[in-house]
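Excluded from the complex is one protein chain; the other protein chains are retained at their positions.
So, chain A:
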Amino acid sequence: MAAHRGWRLVRLGCRLLHTEPAAAPQPQPPSPLYPPVVASHTAKSKSAKRRRLEYFYQQVHEAPSIAEKLRLYGRLQRLKYVVYPQTFSLNADRWYQSFTKTVFVPGLPPAGAEPAGPEAPDLSELRSLACDALLQEHFYQRKRERPFLYREQQHVPAPFLTQLVISLTAALGSRNPLLAASCLDLKPQVNFYWERGETVVCRGYRTGRIDPVRFQIDDKPQIQIRVPKQLPEFVPLDYSVAGEVPVINHKPDKLPLFKRQYDNKIFIGSKVADPCSYGHTQFHLIPDQLKRERLLKANLADQIEVTYRANGIASLFAWTAAQAMYQGFWCEADVTRPFVSQAVITDGKYFAFFCYQLNTLALTVRADQNNPRKNICWGTESKPLYEAVEDNNVKGFNDEILLQLVQFLLNRPEQL
């Protein structure tokens, strides 16, 4: 007995003596015997839903390539609102601003860099190019067929716009090396799919569940210029703009906007592997159904500018956001640098210029909780390029519009 007690004392003493040197190299904790306690994956509970969402976000974050990321992002197909940039809906620009979290600022962005020096003498050459294109379509080329119903825009303004852009791009290629390395697309597809806000499902087997509101834009600009390097930002990323994003508390159905279910496509005009993956300028042609004369006849004169603005906001948002997704950003991984693009919207005679800066892609409810950033769209009113074309003569050619067009095309980053 005494021996046991002594042995116990000796053992305690040994432990007391040995604690100090053993303090620095801590003994390794044994690997956990049981797996971590997490919420269920398949239960009908909020924590299970949260876990499934986290797993989905983790999968998209860890996708090996951009194409795989896009595929996983748009994998689930559900009913979504199809947003048409060229729409007859009234006050569509306010609705589109609320869908895309955009602030519309009238006028053009503050011009940062000083313009290139010798521009005035070249303007005559460019003016002659523009007048040539105009006269070719309006006067020289004898078009035998009368345009069919709603085909007038394709008859004369579309080829004029194409010819104008191609000739101006070729002429300014020497001044702007970015244009020389650019890619010009004719009638490309631009698609984007996003979610914004939440609603309760009202019909079907999923009645009563809270769902994000999904949107899809499928746009077909007339001409598009894509470049390998990104345009410089107009304002810093977290710039606070003087203006508000309009908040509309009605369902998008009231616009009217309709739902369809199909492929969630995200496309800038070329596939992911294309080197020209940034956007420079888009050129849109107003369709026959939304022409100035038709709106004036239907007593909707105030909607003329609205159609231009809605077209600019929707098309440019889709393009810049698709460019951002091509670089790997998405709503849970917000953009770290602003994406910038320009657009010129015309109906053949009247031109309106738009600039868009995408500052945030985080438009879902979860990502938008602490997001002070807003996208910004600058836009001008539509002004005529010429007064009339009469037999071999262009009357009242407006040089300011041509100058603005040239400045748009000459826009380039400083390093180039």
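Convention: contacts are C-beta pairs under 8 Å (C-beta built on N, C-alpha and C of every residue); 3 or more make two chains touch, one makes a residue touch a chain; residues count from 1.
The criterion applied here is as follows: contacts and distances are computed from a predicted model.
K.L.:
Have a look at "Large ribosomal subunit protein uL23m", "GATC amidotransferase", "snRNA-activating protein complex subunit 3" or "Guanine nucleotide binding protein (G protein), beta 5a" and point out the UniProt protein name belonging to the hidden chain.
P.N.:
Checked against "Large ribosomal subunit protein uL23m", "GATC amidotransferase", "snRNA-activating protein complex subunit 3" or "Guanine nucleotide binding protein (G protein), beta 5a": the hidden chain maps to "Large ribosomal subunit protein uL23m".
K.L.:
Among A:Pro256, A:Pro275 or A:Gly396, exactly one should touch the missing chain; which is it?
P.N.:
Reading the full complex, the residue touching the unseen chain is A:Pro256.
K.L.:
Hey, which of A:Leu108, A:Leu300 or A:Ala333 is the one touching the hidden chain?
P.N.:
Touching the chain that is not displayed is residue A:Leu300.
K.L.:
Quick one: which of A:Leu53, A:Ala67 or A:Leu90 touches the chain that's been left out?
P.N.:
Here the residue in touch with the unshown chain is A:Leu90.
K.L.:
For chain A, which residues touch the unseen chain?
P.N.:
Considering the whole complex, chain A reaches the absent chain at 88, 90, 248, 250, 254, 256, 299-300, 302-303.
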